[in-house]
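All protein chains but one are shown in place.
Entry: subunit A
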């Protein structure tokens, strides 16, 4: 705007000295088969050791529990007792007599609902506490006390408030997973370098743009740490909560199996709970990796 005349010159001028010879470096692609072989090797290195350990553990378990009078079933018996459940997870005989798929999906739905709520509220509160000194002074002590309350201690209170199992379970998940999300988000916001704030000030971003373009990306690694801890806690809380509220869900499935002395079913359910928890954790970690690419290393 200052000097249109000079600008015209620049537009047409090409920096002659600038064009340093560019050395083309396209590495030759190794043959496909070699790539696959390498991938297979890498996978094997990662997969074989845990499989070996697992096999050894099963063997020990089998040997220990095989004796007559053992209180817990050995793996072979677990498989024999539960193969119907394993191979047909989709049956539905009405009531709570359903396949494991339905139990897990009911639990996952509750988690999805409660966790989404806590992610939204947690990030919002975390931003508030991280950005405003007064909000931090007012809220932080409260959070520090509330976060130590065990998930199940909230259940009677929420049952009293909602008078129904479903919303109570969702509330328990919400209240369990929100604390790490709030606290980590707040730390992330507080740690945004002054440099980034200066850049935003010079460019004159408005508060909304600052939130979307600077705050959230800069705090993303911290936020995802909180989200990852949160999803783990939600999954812990749902199994416990469902044991008490009943209905369809993996938690109550375990409780029901205990009441009918189907120990093998308990073991199978625990296996599934572990796998699902692991997958949830990986899911959030993977999402975090995609979202925070570039941000983490600077």
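Basically, a contact is a pair of C-beta atoms (placed from the backbone, for glycine too) under 8 Å apart; a residue touches a chain by one contact, two chains touch by 3 or more; residues count from 1.
The rule is simple: contacts and distances are computed from a predicted model.
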Among "NADH-quinone oxidoreductase subunit L", "Protocatechuate 3,4-dioxygenase", "Nitrate ABC transporter ATP-binding protein" or "Diguanylate cyclase", go ahead and choose the protein name stored in UniProt for the chain not displayed.
"Nitrate ABC transporter ATP-binding protein"
Option from A:117, A:205, A:244 or A:263 whose C-beta touches the chain left out
A:205
Hidden partner sits against subunit A at residues 1-3, 6-7, 9-11, 13, 15, 18, 22, 193, 195-196, 198-199, 201-205, 209, 213-214, 217-218, 220, 292-295, 297-298
